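These notes concern the structure reproduced below.
All protein chains but one are shown at their positions in the complex.
On to chain A.
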Amino acid sequence: MIELVSAERCVACDRCIRVCPTDVFERGADGVPVIARQDDCQTCFQCEANCPADALFVAPYTHPQPQDPAVRDERRLADAGLLGSYRAQIGWGRGRTPGALRAIGPALGPAAQATPITS
């Protein structure tokens, strides 16, 4: 779930408000988006992928983590290379190569030879 909107990094472009498919954000008084409906977050990571400032962090859990400050610790997340990591992997952003160009998947697994892969 979305856990962090970094006020320091945010450029107030409103993209996350616009692109979130479940309408989780609202514009805050200072222009920085606020997480208004966290329960509606479906942990799809698309706000992160679309954030030009790498200001967002979506924790992998499908429930809020109020007791775990680590998922909102900007410094820690940045040091671990997690802020903006999805955007980098799919190759979005100036000067990057689209990840789709390199997306050559594996021949699917030992079990795949017995039954077709269906999902």
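Basically, contacts are C-beta pairs under 8 Å (C-beta built on N, C-alpha and C of every residue); 3 or more make two chains touch, one makes a residue touch a chain; residues count from 1.
Quick note on the criterion: contacts and distances are computed from a predicted model.
Think of the chain that is not pictured: of "Copper(I)-binding protein", "ABC transporter permease", "SOS cell division inhibitor SulA" or "L-aspartate oxidase", UniProt labels it "L-aspartate oxidase". By the touch rule set out above, chain A reaches the unshown chain at residues 17-23, 40, 42-46, 49-50, 59-63, 82, 85-86, 89-90, 92, 98-112, 114-119.
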